[in-house]
Structures are given as C-alpha cells and as structure tokens.
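Before I ask anything, let me first share the structure, which is written out below as structure tokens.
One protein chain omitted, others in place.
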Amino acid sequence: MGEIVMELKNITKTFPGVTALNNVSFVLEKGQIHALMGENGAGKSTFIKVITGVHKADAGEILLDGRPITFSNPNEAKAKGIAAIYQHATNYPDLNVTENIFMGHEKISPKTKRILWKEMHDEAKGILRSLGSAINPKQEMGTLSVAQQQIVEIAKAISTNARIIIMDEPTAALTTRESEELYRIAEKLRDQGTAIIFISHRFEDMYRLASKVTVLRDANYIGCWAVDDITNKNLIIAMVGREINQIFPKKEHTIGEEVFRVENLRKIGYFADISFSLHKGEILGLTGLVGAGRTELCETLAGIEKYDNGFIYLHGQKEKFKNPKDAMQKGVGYLPEDRQKSGLILQWGIGRNITLPTLENYSTKGWLNEKRESLKAKEIAEKLHVKALSVFDLVSSLSGGNQQKISVAKLLTTDLDVIILDEPTKGVDIGAKAAIYKIINELANEGYSVILVSSEMPEVIGLSDRVAVMREGRLVKIIDAHEVSQESILAAAMGEVQPGGEDVCQPI
Amino acid sequence: MSTNMIDSTLPVNVEKKESKLAKIGQFREIGLLAFIIMLMIAVQMRNSSFLTIENMTDMMTNTAILLILAVGMMLVLVTRGIDLSIGATLALSGMVVAQFVSNHPQTSPLVAILMGIGIGIVCGLVIGGLVSFLGVLPIIATLAMMNIYRGMTYMVSDGKWISSYQMPENFVGIATSKILGINSLVVIVIIVYIVAFYFIGHTRTGRQIYAVGSNPESAKVTGVSEKKIFLLVYTVMGGLAGLSGVLWVSKFASAQGDTATGFELSVIAACILGGVSIAGGAGKLSGVILGAMLIGILNNALPLLNVSPFWQKGIEGCIILAAILLNVMVKRGVEQNNLLRRRV
Amino acid sequence: MKKFLMLLVMSALFLSILAGCTQGNTSGTTKNTDTEKAEKEDVNGEPLKHAFIFKNTGNPYGEKMMQGFEEAIKESGGEAILRAPDQPTAEAQIQIIEQLITQKVDSITLSGNDPDALQPALKKAMDSGIKVLSTDSAVNAKSRTTHVNQADPEAIGRIQIEAISEMIGGKGQIAVLSATSQATNQNLWIEYMQKELEKDEYKGLELVKIAYGDDLRDKSVSETEALLKTYPDLKGIIAPTTVGIAAAGKVLTDKNLAGKVALTGLGLPSEMASYIENGVCPWMYLWNPIDVGYAAGYTAVELVNGEITGEVGDKFEAGRTGEKVVVEDGDGTQIMLGEPFKFDKGNIAEWKEVY
C-alpha cells in the first residue's frame, strides 16, 4: 500500500433539483493509476470538478496529504499540483505548443517581466521528449493531430508540476496505436510517482492501465476494487446496476420492408465504409465510443454534411440530399445531439420551434397563417405531453426533458420515413427518459424507421431491434437483437472480435 | 482498411489530394515578399527612378503613419474586433496638438507627442469601455465614435486650419529631422515596432491578446480577462492613432478638420494583406509590415507608372478581396490536409 | 468599476451633445440687432434673410468667404445664414437648400459641389421666389441668376503661366498639380493655361503632366514626389489649388529644392507663408476670399432689392469693393472681381494673419 496523496470523504454535491454526488468517497495513492467508471450522468464530471476546484462540495471533506483542504477556484487546485486533461482539448489553435503548455503560468523574468522563451521552449522540449514525443514546441497547436494535442495537454499538466493528473476520456478520439502511446506515457508518469485518475468508457484502458477502479452510479459511490479482483461482468453490473428493461416499453412494432440503405459511405477524415440497411418500423441502435464518428455520420445521412464516396438509397431509389430540407422532404429527419445549440431556438416559444421545419404547411404562397400554425403546434405538443401553459411559452423556460420533447415534436410535423435521433436522452433525468423512450417506441409502432444514436448501453439494448457499433470512423459490427448484450457491444466498440455477430467490416 | 477495396466497389471515387495552397500558406509571408519584389522590379522597369535611395526614403516616410496604425489595428483584429474610428481620432489629436503648439511655440516636440498620445488614449478608452463593459459590437461602437470624434474635430478647429507658419520649427521638425541619418518618422516607426515586438511576443499581456482571439472560451478557463484585453487593445489603438495625429500634422505642416478621412480602410487593408486573420488569434508583425509596405508601394508606384487615378480604388479593392479569399482557401487547405492525415 | 465607467461614458456623451448645441447657437446664425438699417425689411417686418452655402465645413477658405458675406449682409441690415455640409457632396447641399426654402430665405448664395446636380433643387428655390447666385465654384447657368466670379479665369490661367515662365527663365519642363479632375474651376483654369502655352513666347515651356492630388494632403505629397522622380528635369510646378500648393511647398522644402524647382499657383497666404518666406514659392496668387464673399453678399442684397436682375449690363455699388458690372458668361451672366492678388515675400507677412 502506497502513500495516500488524496482522499475524499463522503462528498455530497447537489444542484437545484438534482443530487450530482451523494456521499462519495475516494482514495488515491502515490504512483497509482486509478480508474473512475460509470455511465453518463453517474456523476463523474461533477466529481472531477469538485477535485479541481470548479465546484465546491456541499458536504464531506477533501484531504490532501492527510490535511483537509478546500479550493475556492481552479487556480488554487492547480497550485496544489492538481491538473485535469479534458476530453475536448482546451487549447489555442493559433499559438505554438510551448505557449499552450505554459499558458497561465509562463516563465517570466522576475525583474523585467519578460517572457523567457528560450527557457520555456527548452523545458517544453524536455517535457515532450520525456513523454517520448518528437513534437516541435515551436509548432502551431492547430496543426497537430488530436493525439498530439492530447500529449501537449499532458505536457501542460506536467509543466505545472502536477502530482495528481486527471484524464477525462483521453483515448476517446484516439486510434489504437495512438492510445498505446498514451498508455506508455501514463505508465511512465505513474512510475515517476504521479497519481493519475483515469476516466474512460473503454474497459481496455482500465485493464491495461489501472490498478484500482472506483465505480459511480446515479451519483452514488458503488465500490472500489482492485482491477485484478473484479470480473468484467461484475464491473458492468456495478456500473449499470438496475434491471435494464424496467423503464423500457414493451416492443410491439413489426418490422416491414427495407426503407433506407447506405452503401460504402465515406467522408474523408470522419468515417469510411459505412454500409447498413433499415426497415420499416425498425429501431436501429447506433453506438460506439465518443469520437467514433457517429454524429458526423448522422449529419451526413440527414443531408447536413456532404460525403465523399458511397451511396444512400431511400425506398430502393438512389438519393443524394442537397440539404437538410431536401432530406426532410424526401423523408429523413434528424434530431441533433445538442438540442440547445442546434436543436432549438431557445428565445422562441414552443409553437414557433415546432413549426420551423414545416413553415410551408401553414402558409399559402408564403403567407403565414399563424392561427393554423399554433393550432398544429398545440396538437403535436399535447400529443407528446409537453408540460407548459401555452404554445407561446419560451423554450428556454422549459426543463431539459420538455425541451427534448419539443425537438422530437419538430420531426413529427412532417411526413418522415426515417428518423435519426442523436443522443435523445442526453442530460435529461430518469423520468423524462422514460417518457422519451415511450415516444420512440410509439414512433416505431406507427411505422417510422428509427436510427437511435446513444452512448448509453441500456438505452441501446432496451430499445433497439439491432445494434450497429462504430469504432474509429468505421461500422465494425451489426448485432441482432437476440445477441445484443453489453459485452458484445463493448467488445465491438473497443476492437475485440467476439463470436456471435456478423462481421461487417474488419478493423484496420 | 485497404483503399483497393473501395476502388473496386466504387465506380465514382473522388480521391482528395493534399492541398498545395496550404503548403504555400506556411510560407505566406515569403509569398507576399516575393510578390512585393516582383512588383518592385516591374515598376523599376517602367520607371527607373523607382529604386533610388531617395524614392525609397520618400516611400518609407509616406508609409510610416500607416505602419504605426497597422500595429494597433492588428491587435484589435486579433481580438476579433475592428476599429473604424482611427481616422477621426487621428484628426482630433492632430488638431488639438497643433492648436496647442501654435499657442505655445516653446512646447517641446516630446511634450507634443505625449499630448497627442494622451488624447488618443482617452478616445480609445471610451471605445474600449463601450466594447468591453457594455458589450457594444466593435463596428457599431467605432462607427458612432468616428462620427463623434470627427464632429468634435471640426468643432475644436472652428473651421480653421493650422498652417505651417503657425507651427514652431521644432514641431514641424518632428517629421523632417533626422536621427543618426535616418528620418525621425522612420525612427519612430522602428521604436514602435520594437516595443510592439517585445510587448506582443515577450510579455504575458501581449500573449493574452492572442489567447483571447484564438479561443475566448479557453482563455476564460485559464483566467484571462477578456474585458481587460478589449479595453487594452482599443486604448493602444487610440494611443497610436493619437501619436499618428501629431506625426501627420507635423509631416504635412497643416492641421485640417478633414484630416485622414477614410484612412482606416487603408490600415485595415494593410493588416488583411499582411495575413492578420479577421477571425482572430493570428497576425504577425512581419506580415503587417509587408502588408503596409505593399499599400505604400502601390501608393508610390501608381503615380510613377502613370496609372489613371480612377483605377486606383478599383485595383485596391481587387487586391484586398483577392487577399482575403486566398487566406480562406489556404486555411481550408490546411484543414483538409489535417483531415487527410487522420486516414479515416 | 463597471458603473463608474458607464457613468463616465454616458456623461462624456451628454457633455459632447451639450457642447455641440451651445456651439451651434453661437456660430450658426448671426442675427443683426442693428436697427439703423430698418428699412431693409420684408413685408412682415422681419429682416431679410440671406443664406450662404459653402462646399464643406472646416475649410478656412470658406470660413473667410462666409466672413465677408456676413459683413456685407450686416451692412445692408439683413440676416446672414451660413451653412456648410460635413462632406463636400451635392446631395448634402440639396438637403440644406430644402431647409432654406422652408425657412423662406430671400436669397441663396452658394459655392457648388457639382455644377449640374444642384439644378433641380435650385430651380425649386427660384420658383418659390428665392434669388439664387453662385460664387467661387459655379453652378450651371440654368440654376442661378448670376455668378460672382472671384477672378477672370482667363486671367488666372494667363498670370500663372507668366509667373512660372518668369521664375524658370522661359525654358524647361513644367507640371500642373490640380485638385480633383472634375473640379470645374481648376479645369477651366488649366484649359486657359494650355491656351496660353500655345503662344510663341512660351515655346520653351513644356507641360509634361497634369497630376491630381484630390485635395488630400497625403495624395498631393505622393503625386508631387512622383512628378519630381518621373521628370528629373522638372523646372516648375503650378498648383492652382490651396491644398495642392501647400503640399508641394512642403515637399520642395523638405527636399531642399528651393531655387531648383519653382512653385506657384493659387494658395492661402497663411498656408503658404512659410514657403514664400523660404523661397520655395517666389510668389503666388489668390483673390481675397473675404472680398469675394463680401461682393457676393452685396450682389445678393441688390438682387433681392430688385436693384439688379442679373441681366448683362446691370451695374451696382458693392460697398468697399466698388462698382460692379454684370457681364456675359456662356449661357448665363457673371460678375468679375478683377485680377487675382499677388503674394510675395514683401507682403506675405501682413496677409498670413488675415486668411
């Protein structure tokens, strides 16, 4: 047992209406890589934010080197040697690598306040070399690959003399080879005595690196195990916890003829060799790790982005969507992942949001009939049980679940065949989730073909008829309903070929 | 995945090549320099008096004020802003200082310069305050203040010009005297650039300007104050405009109400030509020097080449448009190459 | 801090507006309280209102003309309204003309920014009984009753050629640095210069280029420098525009070309004092803008009083500038103020303080 550098005792953090962390404890030792696992919304990010001083815990205490400590801002945590590397690099693309590493703690001459470039370049070079990387510190950040940017982020953490480094899904956007590089660096840091908190959805990462794993679920601390002592199965049970079927409606839909087919779709730099088909009344789950190219694929299918090669067939007819409008008119609708940024107009009322995609339906020769419009909005909003007073209520005043219902409602104003839902339950609570699941199921019953994109395993398993798994921009496996399981999905998503599924495409 | 398989299954296959433009983009300044040299040779062939020491000195002194203002404008553009009021600020500071020295002929030139800078700083502070504390769009704030400062200039001048005989020798001498055999305007430019070079490249605040322009969200996380930076860049811009006002009046030995009307467009054009990104975050002093020099050469060479004055505006517009579009193409090329490198 | 800054900005704004308004009240109009000339009143017992519109604001030349105009109107017991737009454009002058029509002024005297573009507006003014005359920069004959010409354009062209010829000894290359190429005055004078050059006595002079400095300082400087470089043998520059001649004077001074390249033309004594004193410009010409404004003021008064109609042959006494006669000018008529005044080392010191 090594020396304990940090200990969290009974941390509780609540936001209005939601408990984000409930009585969570955590022990971190020197020279240890400690994996933190849990589903989306389990409280991992709040946990990090408490450690890094972004949020203040409501109850419980943090001990650093055995002494209790409180951080009132991120800089204090930084000063105590705690650094976080985020999933999306927070860098300055126009500035060079050295500056990115030293931003906020530049080396300056004490007398003249001059920036000591040479020293900084040398040190940056030293750190990068010590990480085994050949990146030129004078290079512009924007020209580096995602993996190289991650390495720079790590170098940044080292440059602050961090004793505790938190890595939030660092491998999410990396290829296998690049991940391997990252493992090597993490191990090196560990050997030098740095404590690392490693957050990842990839079981592979955990097995490869961590010696301990702590699991959170629904804001609660579930347990801490030595990695060697816990089986894959038990770990998944610890993470998921509940009966998967309990909130999912019973599948009643019948699957009909083929509606939609994609062949060898490729968008350079994002995805390649995507082929699958979709039937009437079918829900096709689409999953994979973050950065696997799911959102890019969906946006391409909905006519928002252009693709470079391949074909899309709708009802057996080859189609090329000029723009989202064209796709919608032909029968493909898309619910974007980020409803606040790209799904809704928050400053508008419910009605206007719902009718935006189909304004032409409530107009004659371009003249809007506002009465017809608000009646239609009312009809659909009521059908989806949107909780509000009037259709003029601002969307920004609604809860996340209700907002998501408005996003879904937008798709129902027009005659669609295929509906693509990108993370429809992201950031909504469990009650609203059930309501949205019900809606999705009803859609399939009514004969819509649904592509359901989700990172949440239970959701994909509970709703889908088949599950397509993406990894590194490729569709690696389509798993039939009777073979769908967490293990088979994770195995495919992480690159292990397991028996029991049709191999669509070989990994690189 | 082998590309062979794609080839065999796909009749239509658009393979994208690495953008050559992007490769040129890495040597953008060299490209601009090459363009300038070619232009100079072309002009020299038409008029042999172009590449003479005398003409080069003239060109340098005539471009000096543009060069000074371009530094400030670069900083403003780097923070994703714009300043249209500098012509008016320049006129106001020039007029006030000229009136002061004509009434107090014993004023030392240094005091006059400091006074001009001071007036400019106040003008810049007002704009910086509007932009940073009230969140007014830079274009709107500077348009409005342009009107106000210009109106104030007319008002202060009371319809009069300050002529050369009213200016003391040493004041006019600011622009004509020589320091170590170099025209003092050029010396001031060199000082401004050395200070700017140090400030931009070697101080924390200087780098923070770039950080704010490059990624405002990250800057906030790192604890860089956006408001402070906005206030700073518009104040610096104002100060430089104030300095330029004094130099302008001294150089032409005359202060008028309509001094430097529309000069801001030339300054912005110089920055854009020099590769300063309007989207913020990027811009180098070396580029700005070349951009300003290109405009200076065009101003100097077009009369030498007997180009009709009516074509000048059109030529200027075309060159600016071409430069910004080229900039975008290069950026797109870089992005495309980055995507190709990902090999998906 | 935030509130304080906001307060600062707002109060600065407020003060600037306030300052603007008070300024406006003092310099915009000048009411004549002089009662001894009470007979010059219109039917309502109000003093007659004479308006003057210059090309743009902030131009000392225009200010001096306004000063003379005001002087003349005061002498007649009327009220002078002095206006100038912020930009030298015709559309801005049209706005002012409309406002003056509404104010029911009795006469409008203007220096036009465009010879033709003001015609519809000025016609409307004349139709509503307002006497319209131009001065300095003429508008076309259809849009005015008469024009008060600062000097005979032929004489202006002739004396400048005479001057440059004398300065450079009748031999060598000369160039003209003008304002904008559409400036009516300058173009007319340059035309007369070219006619003059055809004469035998000026065979030695070669006009190599007419450059346009657009009445901008920086551009005029560039153009002058280009002239010097393109024509190394250049002996003389004629700049018949106040901005151009001052810019050229500055360039020649800075390059120590006094005595090598001669400069003459039309310039403001105050602007040119330094260059006449240092010998760059041996002498130059200009009429007295105060007198031009003064004579225009008298013409306006006489037109309103009905003493003259603007027909050829009309005669009147224009205060201290003496008797004036209306003569023919193309389709219209004009009043000539005689030859321009010569400024040289001997008299510049006393004139530079005046205008």
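Labels for the chains are A, B and C, by order of writing; each one numbers its residues from 1.
Definition applied: contacts are C-beta pairs under 8 Å (C-beta built on N, C-alpha and C of every residue); 3 or more make two chains touch, one makes a residue touch a chain.
To be clear about the criterion, contacts and distances are computed from a predicted model.
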Query raised in the report: Can you pick, from "Cation:proton antiporter", "NADH-quinone oxidoreductase subunit M", "Autoinducer 2 import system permease protein LsrD" or "4Fe-4S dicluster domain-containing protein", the UniProt protein name of the chain not displayed?
Result: "Autoinducer 2 import system permease protein LsrD"
Report task. Check the whole complex and report which displayed chains the hidden chain contacts. Result -> A, B, C
**Report entry** Residue of B:Val71, B:Met145 or B:Ile162 touching the missing chain in the full complex
**Finding:** B:Met145
Report summary line: Among listed residues A:Lys113, A:Arg184 or A:His385, the absent chain is touched only by A:His385
**Report entry** Options A:Asn234, A:Gln347 or A:Ser397, residue touching the unrepresented chain
**Finding:** A:Gln347
**Report entry** Hidden partner chain, touching residue among B:Met59, B:Ile82 or B:Ala255
**Finding:** B:Ile82
Query raised in the report: List the chain A residues touching the unshown chain?
Result: 15-18, 302, 304, 323-325, 327-328, 334, 336, 341-348, 350-352, 356-360, 363, 366-368, 374-375, 377-378, 381-382, 385-392, 399-402, 410, 428-432, 434-435
Requested in this report: For chain C, enumerate the residues touching the unshown chain of the complex.
Outcome: 2, 6, 9-10, 13, 16-17, 20-21, 23-24, 27-29, 57-58, 81-87, 89-92, 94-96, 98-99, 101-104, 114-121, 124, 180-182
Query - Residues of chain B in contact with the chain not shown - result: 82, 130, 134-137, 139-141, 143-148, 150-155, 257, 265, 268-269, 272, 278-279, 308, 310-318, 320-321, 324-325, 328, 331-332
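Basically, only the chains that are shown with their structure count from here on.
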Report summary line: Those chains that touch chain C and also touch chain B are none
Report summary line: One chain's C-alpha mean falls closest to the whole-protein C-alpha mean, and that chain is B
Query raised in the report: Taking each chain's centre as the mean of its CA atoms, how far is chain B from chain C in angstrom?
Result: 35
Report task. Could you please state the distance in Å, as a whole number, between where the Cα atoms of chain A are centred and where those of chain B are centred? Result -> 43
Query raised in the report: Which whole number of Å gives the spacing of the CA centres of chain A and chain C?
Result: 73
Query raised in the report: Got the chain A residues that touch at least 2 other chains?
Result: none
Query - Residues of chain A touching chain B in the complex - result: 74-75, 90-95, 99, 103-104, 106, 108, 113-115, 117, 142-143, 145-146, 264, 266, 268-273, 293, 308-310, 472-474, 505-506, 508
**Report entry** Contact footprint of chain A on chain B as seen in their complex
**Finding:** 1, 5-6, 9-10, 12-14, 16, 198, 201-204, 207, 210-211, 213-215, 217-219, 221-224, 277, 281-282, 334, 336, 338-342, 344
Query - Contact set on chain B toward chain C in their complex - result: 47, 49-50, 52, 54-55, 58, 62, 126, 129-130, 133-134, 148, 150-155, 157-161, 163-166, 176, 248, 252-254, 256-260, 299-300, 303-304, 306, 309
